[in-house]
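First the structure, then my questions, so here it is.
Every protein chain but one is kept in place in this view of the complex.
Up next is subunit A:
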Amino acid sequence: MWFARGRYILERLVRGLPIILAIVVVNFFLIRLAPGDAAQVIAGEAGAASEEYMAQIRRQFGLDQPLYIQFLSYMKNIVTFDLGFSFRHGREVSSLIFDRLGATAILMGAAMVISVTLGTLLGAIAAMRDRTIVSHVIVIFAVVSYATPLFWVGLMLIIVFSIQLGWFPTSGIITVGADYTGLRAVVDVLHHLVLPAVALSCFYMALYARLMRSSMLETLGQDYIRTARAKGLSDRTIMATHALRNAVLPVLTMAGVQVSGMLGGSVIVESVFGWPGLGLLAFESLFARDINLLLGIFFLSSILVVVTNAVVDVIYTIIDPRIALNTGRTHG
């Protein structure tokens, strides 16, 4: 079984390779459809520039080369996992991304934990207490937070919890200049993390609550639940061993989508809360036409999506052993 699973994962990842490659190629050409280049942005920001200055920047960035040459050298770099050089930042793309990865991972991880646990919990409660006040409140909460724009949620959290109540800092990841170390530093980061993580989890929490509720309601109407009841099992046992396990499958699918989509959400949350992560980096590099950096982030996220999909599929088979390991061969 474990051997089969290992092989399954491997095959899934190998099948992801051409997808990643296709994404890389499409990205490379799509990005160049946007008018303006990095040299123009830098010269524009500088307020004035001479022609030699512009030519110098273009030559340095390789922007004076024909497109196919730029493409070939890019592909050559990619297959060796060399993400190239960000001329705007004067550093290797990989080191820039690596520097920001931690901040984004903390934020996404926290948002993931908050949204999955609270979302499924709320959804399950709403289903078990169907047609009661509790259920209505949860459903209304889910609809509202599903429909509220992310940046607005972020600003409201800042206004209420930073400015009015003064409980949390408005922005950043650490208290700048305080130079905390050890446990004090960890607490400081967590203190800064609360508001952005809550903001980022709101939307998905609502999604999970709604999914879990409807999935639970459906499961609770199934024959095997009725059978379990007839056997005289307690409500708690029925919920824990029969209903939850089956109802959580659509939530899992959504969690996979969340990981892939979260970079988009974190662009907004990171901007609002000044959280120095990858989302903010992607946003800024787009407006600076810092193409190598942007392509590097895209490349990384496409890998993230492919890997997440494989992982979700594997977890499926663990939660529900009836789902066969589809190794690419047709089943009878």
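In this text, a contact is a pair of C-beta atoms (placed from the backbone, for glycine too) under 8 Å apart; a residue touches a chain by one contact, two chains touch by 3 or more; residues count from 1.
Basically, contacts and distances are computed from a predicted model.
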Consult the UniProt record of the chain that does not appear here and report its protein name from "YciI family protein", "Cytochrome P450", "Acetolactate synthase" or "ABC transporter substrate-binding protein".
"ABC transporter substrate-binding protein"
Which of these touches the unseen chain: A:I42, A:V93, A:I138 or A:A228?
A:I42
For the chain left out of this view, which of A:L96, A:A124, A:V153 or A:M216 touches it?
A:L96
The one of A:Q70, A:S145 or A:T170 in touch with the missing chain is A:T170
Residues of subunit A (touch criterion as defined above) contacting the omitted chain:
34-37, 40-51, 53-56, 60, 88-90, 96, 99-100, 151, 155, 158-159, 162-163, 166, 169-173, 176-177, 270-274, 276-277, 280-281, 283-284, 287-289
